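Have a look at this one.
Missing here: one protein chain of the complex. Every other protein chain is in place.
Going in written order, the chains are labelled A, B and C, and every chain counts its residues from 1.
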């Protein structure tokens, strides 16, 4: 079942495309690599593929789709065959800028569009001279936060147990952590295709809506980079929702804010690798999770209530 | 009026002397240098004098006294003469472990005991071999947080305007920042004898009591050290009051918690030096100050209400 | 061929067992977990198994063996069957403290003892209270460098091409980077069982000897921790061979020194994860590698000449 390798990119929808683009380039420090129609393809300087973010103009903020790269062509065929056999109603597309044919379908439990692909163009830096050195994959010194790559995303699901069961059982994600409510129902699931503790999170959508996004997270290399990011957010008037602190689950160090389209974004680092090949899923209760926030950081209500599209606002 | 050099040490009172001592040594990483009566003298490895903290067993938590070193013997005499001329009712003591004769008096406005001294024994590291190198003043690698030195303290004052006016006018502190309430009254004053933005802070005592302490702050060298300190606090069950974040006033990066005696302690770094020899005092309103917390950190009510001794609890 | 999960622990030989033990505990901050015969079992606070280092008294410094954990019991059997079919001359042992039955054999090309196992006791922290929080796997705040876990090791091989071919072909290591000499012969191979860029390195033994060790590397979480480690080394008179800098290959940030037994140890962090499921092996020439040391760090001759046991010294 180890057919999929990692989440490759995310398509993000924004009703304020110009302002969102400026935020992702000038504040987060991503580079515009390509533009087609009302979409802009953006990369962090540590992505080995062409891009990690496809930013698309849309009426409402939220998630377009999540694209997951397979471990190889046979593995892609195998996982698709398995999905089809399981009754998943998907279709092949010709692919997109930077990657080949993809199998697109809507994931159960959450109603989010997922896409599986194998063929991918690697990013070749324009000049290789300074790159033989410390960072072979791209130029450093971008402006602002200078995020290195897409890291993970958190989707809101009407039925997170069903969404997680599908991700685990059909797509081969390991479930490293799970959150139960007081009645013992799964209300959060932390999933990964590899040793990173978090690639995909499903949490309970408070509105029980379909297809909504909680946040998209970008990686930086050090905790100092996250602290610096908070200053950069302030200077560029990017609203901070939760200032830098440390997560209980996964151990990541974070900063949350909102890009101008309204989508919540996270700058993150320091998550602890899962080296154990077969760890037990850790079960957390809400009170354990809160007690377990080692540093006692209090999350504002918005963090529990808000997602995109912001259906509550309509 | 530049007669005084810096705050040298603070005497801290604790009703739980053994637990407090263990916290300052095992958690904060200070070294016990001397013991006399019910007092223990403790140093961070970056103090050039013998110690920065005198921990004394007492019925209640709170401040014993603040000791300020003069720039020289003549300067000490000059400032004492000025105080006496101004009607300050003080007395000379023979000094204490590590320092010579001191002029002790109670500061107006706050009712805190202050002490001025000049003669001071410098700390001589036990072995100088590894110390010719990077850190001439002491051994590194202490346990836990490994604070470098006493940095500053915040006193609660029934009349902070009077306390600040005395510190500025009689003791020669520069007032770099000042906090006004909505009626324009001074409710906070940030004072320094040098280019560090904060050495002594007076803020309004919510109980209008005399002689109470808000917190004592210890310096570490990097923001990473403060983040690490939060983990060390958690592991040693030292309660965290405010997790790591950045101050508006002074720009310091901080962590607040409580030592077992009940006194609030801060681990701090990164305050921006005041290089301007003659800066204007910055005036802040409470709303500016809150808005100005760049990262939006919310302080819990305890931070505004609690001081030692905890008169409210009695 | 993805049968093996990760390197679990290393047995290190030392002619100065007491001094070495003190270095690993007081300076590197590992914890002694168990003692049997002339061996001490040591863990970093981030190891999920019982230990990452078995320190054994011996006449000469060097490597005892490298233990690699399989992904599961069937995978262990499968890889052993494959080895036996390939003519590898090994034997099963009953295991050791903390792990079950192991297949022990001598790897070709380098003559190092390797051991494969599956059953492993997880480390259960003595008190779970502070551990629900930020770091579920162990207590923080150890003394000194406080390394988190064994990270990787570099073995000297008389025939590194043969050693690497075996590791890749029989054990399933991915070879992410390879170093060629001017004649095009492989003189270095960087191998991994997962997304960490380096777990096992084979480089040319300048003496063409069998079974020697270049260095053992321990992980810390931040570059600041590596800088701090340099200060801790100085204070504890642990000789520094190469002060903190950044590797070309793998991108890791490092510090090299010598433990009292004579073995070279590295403190490392910040290696860039390999997210690409099927990357091309990067080929480096010696001049590219040197030119490629982004920061221009010059390694001393000892780094190229010295290994343990130090046959040159005899």
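Here are some notes:
To be clear about the criterion, contacts are C-beta pairs under 8 Å (C-beta built on N, C-alpha and C of every residue); 3 or more make two chains touch, one makes a residue touch a chain.
Computed from a prediction, not measured in an experiment: that's the story for all the values here.
One of A:17, A:144 or A:277 touches the chain omitted from the figure, and that residue is A:144. Remark: the omitted chain is touched by one listed residue; of C:62, C:109, C:188 or C:244 this is C:244. Touch with the chain omitted from the figure is made, among A:38, A:231, A:278 or A:305, by A:231. Among C:69, C:223, C:247 or C:264, only C:223 touches the chain left out of the display. The chain that is not drawn here is touched, among residues B:100, B:125 or B:194, by B:194.
Counting over the whole complex, subunit B has residues 2, 5-6, 46, 48, 69-72, 122, 130, 132-137, 149, 194-196, 221-224, 246, 248, 251, 270, 272-273, 275-279, 282, 288, 291-295 touching the chain that is not drawn.
Listed by residue number, the positions of subunit A touching the unshown chain are 27, 129-130, 133-135, 139-141, 143-144, 222, 224-225, 228, 231-232, 234-237. As for the chain not pictured, it touches subunit C at residues 223-224, 227, 230-231, 234, 240-241, 243-246, 253, 294-298.
Keep this in mind: only the chains that are shown with their structure count from here on.
With chains as nodes and touching pairs as edges, the resulting graph is complete, every pair of chains being joined. Mean C-alpha positions place subunit A and subunit B at a centre distance of 44 Å.
Contact with two or more other chains is made by residues 130, 133-135, 222, 224 of subunit C.
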